[in-house]
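One chain of protein is taken out of this complex; the other chains stay put.
Chains: A and B, in written order; residue numbering restarts at 1 for each.
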Amino acid sequence: MTHFKLSPKQKAARVFSYLFMALCVLVALFPIVWVVLSSFKTNREILSNGLQLPSTFSFSGYKQALEMAPILKFFVNSLIVSFASTALNVFILAMAGYVFAKKKFRFKNLIFGILSLSMVIPSTALMSPVYTVITKLHLYDTKMALILVYTALNMPISLMILRSAFAAIPTELEEAAYIDGAGFFRTFWQVMMPCAKGGLASAAVLAFLGSWNEFTFALLLTSSTSTRTLPLSLSYFTSQFSFNYTAMFAAITIAVLPSIIVFSIFQEQVCSSLTAGSVKG
Amino acid sequence: MKQRNTGWIALFLAPTCIIFLLIFAIPLVMVFATSLFDYRLLPRTFEFIGFSNFIKLFTQDAKFLPVLKNTVVWIAIHCVLHVALGTVLAFILYKKPHGWKFVRVTYMIPNIISQSAIAMIFLNLYNAQYGALNSLLKAIGLEHLQHNWLFDTATAFPAVTMTWFIFAGYTTTLVLAQCLSTDESIIEAAKIDGATSFQIDRLVMFPLVKRMIGTTVIMAATYMLQMFSMIYITTGGGPGVSTANLPLYLYTTVKANNYGYANSIGVVIIIVGFITMTLINRLFGMNKED
């Protein structure tokens, strides 16, 4: 920033800037802070005045929330589904991305073009047939169904990121590996994969976020406690906790906090992944 | 060497292709094919009826046109106002005022936590009895402005729109990244030429990040075209169909076991998506090479 004397116009611009920033922070934080604060209030306090601060800080709402709904079970389901689909997604798309970036073969452009179609199809349009396909595979209401669908939903973006990540690796490295006698798979696994670390991380972060937060297909494809994920459990809380608002706010906090903590720690990585994901391949 | 690798290449492509086939290709063919059928579970029917589903959608179904209108209006709002909001913040932040990093991270939080959590939070914020909004109005003596925000026919649409419109963290992050990656000497040169900060933003920076804004507009359009969870959790599309969009309508039709009709809605979603993308690409010259 340069430090000349500011004209009134510039001053006004500066005031506007700070006001705007403050407003954005307020908009982003207020709802979450309100929910967290409410989770410490008693039922009566919540109903009598929505803006009052809690009179005491008691964690009883959290205890009740964990007792009333199988939040931990949903949490574990979400973890399993998200990790499995992220791993599967990144692994198979690294294979595909590598081949598309580094190999020449017949119908390459055609196949890539067809796969790119997945970028432009709104997945919600496919709700009904995906449901039919999953049912026909006898996967309805299994974690496998969600893992498969999430792997596919995150396919377009991972394909773009990973293809450009492999394309950026110098071909000489690959050739050197071949000359050293490494086979096709070993070259891919031991030479190319480590070089594409940045791209892999970006793809993994995006795939994980996508799977962790996905709602529509989870709602469509699961029904029992053993398969439902955390985002779904939130809507299920509404009825479960309608007699105990404290527990409901506690449950929302439990569902939201891990994402916020993880994001605060890895925010640089997440932001750079988002940027990588938005660059057209 | 090429010859020997064919098997490996096929093996490396196969998993991706199989999953693409299962979750995209087969469903896509099914959507288009069964949209021409009367395909229901009760009574069990599977009968070719040509374009009747589409004719019914556009001429007889009193719900469909309002739902289509909602979808298009939301896409427009999101592409214009939401992206503008995020871009303005990015243009403020790239000059690195005090606390810009904090603002960037904080503003991103609502976009990182799941949509269903945001929806649940808003369901409570808007609650007629104990919600923060009504409490606030009461506290500042504007009790007559209190509403049952999400369920009052007059306020439901704007109330739902607010649940996603104000969270433009994604746009800010992307445009900001692009702004920060531009060569500082260009800005310095403009400053020396006596350009005001507003002129620099408009004449120098904006053209440089225009394509990135185009990308965020596409993302905004895709996001809105697929929006489901926040509507489903807050209003369920009501009152009537005043906050329903195409995916929600498709979902309720699937739940009513009317698969053929549901898939004709799916076809409409794909077409709307195609038209929107073409328009945005034209507008931002996204297809032109630099």
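Quick note on the criterion: a contact is a pair of C-beta atoms (placed from the backbone, for glycine too) under 8 Å apart; a residue touches a chain by one contact, two chains touch by 3 or more.
Methods note: contacts and distances are computed from a predicted model.
Novice: Between "Putative membrane protein", "YdbS-like PH domain-containing protein", "Cytochrome c oxidase subunit 1" or "Carbohydrate ABC transporter substrate-binding protein", which matches the UniProt record of the unshown chain?
Specialist: So, among "Putative membrane protein", "YdbS-like PH domain-containing protein", "Cytochrome c oxidase subunit 1" or "Carbohydrate ABC transporter substrate-binding protein", the name matching the hidden chain's UniProt entry is "Carbohydrate ABC transporter substrate-binding protein".
Novice: Which one, A:7, A:60, A:116 or A:135, makes contact with the chain that was left out?
Specialist: Result: among the candidates, A:135 touches the missing chain.
Novice: For the chain not shown, which residue from A:7, A:171, A:223 or A:264 touches it across the whole complex?
Specialist: Touching the chain that is not displayed is residue A:223.
Novice: Which residue numbers on chain A touch the omitted chain?
Specialist: These residues touch the chain not displayed: 68, 131-132, 135-142, 144-145, 223-226, 236, 238-240, 242-244.
Novice: Since one chain has been left out of the picture, which residues of chain B touch it in the full complex?
Specialist: Residue positions of chain B that touch the missing chain: 6-8, 10-11, 14-15, 18, 41-44, 62, 127-129, 148, 150-154, 156, 235-242, 244, 252, 255-258.
Here, only the chains that are shown with their structure count from here on.
Novice: Between chain A and chain B, what's the gap in Å when you average each chain's C-alpha atoms?
Specialist: 16
Novice: Which of the residues in chain B come into contact with chain A in the complex?
Specialist: By the definition above, chain B touches chain A via 1-2, 5-6, 8-9, 12-13, 15-17, 19-20, 22-28, 30-31, 34, 88-89, 92-93, 95-97, 99-100, 102-110, 112-125, 127, 129-132, 134-136, 139, 166-167, 169-170, 173-174, 177, 191, 196-198, 212, 215-216, 219, 222, 225-226, 228-229, 232-233, 246-247, 250-251, 254, 259, 262-263, 265-267, 269-270, 273-274, 277, 286.
Novice: In their shared complex, at which residues does chain A touch chain B?
Specialist: That would be residues 1-2, 9-10, 13-14, 17-18, 20-21, 24-25, 27-32, 34-35, 38, 46-51, 92-93, 95-96, 98-99, 103-105, 111, 114-115, 117-118, 120-133, 137, 148-149, 151-153, 155, 159, 178, 184-185, 188, 209, 212-213, 215-216, 219-220, 230-232, 234-235, 237-238, 245, 248-249, 252, 255-256, 259-260, 263-264, 267, 270-272, 274-275, 278-280 of chain A.
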